[in-house]
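Submitted below is the structure of interest, expressed as structure tokens.
One protein chain omitted, others in place.
Moving on, here comes subunit A:
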Amino acid sequence: MSEQGEEMRTLEEQQEMEDKVISPEKAEEAKLKARYPHLGAKPGGSDFLRKRLQKGPKYFDSGDYNMAKAKMKNKQLPSAPTEKTEITGDHIPTPQDLPQRKTSIVASKLAV
């Protein structure tokens, strides 16, 4: 009985080894498990999906977000000098007198 049991076990091991040879996917899985032994067995599990549902960094509040955005903008765009408007306190400006609001958005490079 125990001999049979041992035989069956070696057959299983043989199957596993064959699997690794036949299936590159299983070989890759073995590699991954070797590198990350704590990896859960179910990759499609709810933790995994829930992380997928929430993408992007979480900010503490809107102030935190705006600060982060400002830092990014400073890195990307060189600061444009502010236009000196001709309008002083002498007369009431009309809409035509005011300078067009300059958009700070850069045009797409595809549209060049």
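In this text, contacts are C-beta pairs under 8 Å (C-beta built on N, C-alpha and C of every residue); 3 or more make two chains touch, one makes a residue touch a chain; residues count from 1.
To be clear about the criterion, contacts and distances are computed from a predicted model.
The chain absent from the displayed complex carries the UniProt protein name "Serine/threonine-protein phosphatase 2A 55 kDa regulatory subunit B", chosen from "Armadillo repeat-containing protein 8", "Putative lipoate-protein ligase A", "Serine/threonine-protein phosphatase 2A 55 kDa regulatory subunit B" or "Hemoglobin beta embryonic-3". Seen from subunit A, the chain kept out of the figure touches residues 19, 23-29, 31-33, 35, 39, 41, 43-46, 49-50, 52-62, 64-66, 69, 76, 94, 96, 103, 105-112.
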